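Omission of a single protein chain aside, the complex is shown with its protein chains in their original locations.
Our next item is subunit A:
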Amino acid sequence: MPRYELSLILKAMQRPETAAALRRTMETLLQRGAVVRDLENLGERRLPYKMSKHNLRHSRGGYFLVDFYSSPSMVTDLLDHLGRDVDIVRTTVLKKEEQPQSVSYCCSPPSPNSDSISPSQS
């Protein structure tokens, strides 16, 4: 079965509501016969631009990443379903490739003393 990655942007909500939205999404997936592998949280951040969805304008959102295995015919159906959910701002399903990433250095291998530079304030 091919391996997909669902990148989810949820509305900026309180923790229990986010949890509920996530639970709903997971249940949808599992109900359609997907095998969910992992769920990652990329934090609640400022969106790169203001997005409008379901008559609401969002400037902050929670980024979540779900990788799962499913059949290809299920994906369009899923996207359809998630589009109707009010709490979900944006969904993107991408295919995950199986081959291992070969480490290739563009100019030269990195220097052995890779000290951490102090992060710049933005």
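Quick note on the criterion: contacts are C-beta pairs under 8 Å (C-beta built on N, C-alpha and C of every residue); 3 or more make two chains touch, one makes a residue touch a chain; residues count from 1.
One rule holds for everything that comes next: contacts and distances are computed from a predicted model.
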Tell me the UniProt name of the left-out chain, picking from "MICOS complex subunit MIC60", "Signal peptidase complex subunit 2", "Small ribosomal subunit protein mS26" or "Transcription factor bHLH48 isoform X1". "Small ribosomal subunit protein mS26"
Which one, A:A12, A:V36 or A:M51, makes contact with the chain that was left out? A:V36
Selected residue (touches chain absent from view) among A:A12, A:M26 or A:M51: A:M26
Positions on subunit A where the hidden chain makes contact: 15, 18-19, 22-23, 26-27, 30, 35-46, 64, 108-111, 114-117, 119, 121-122
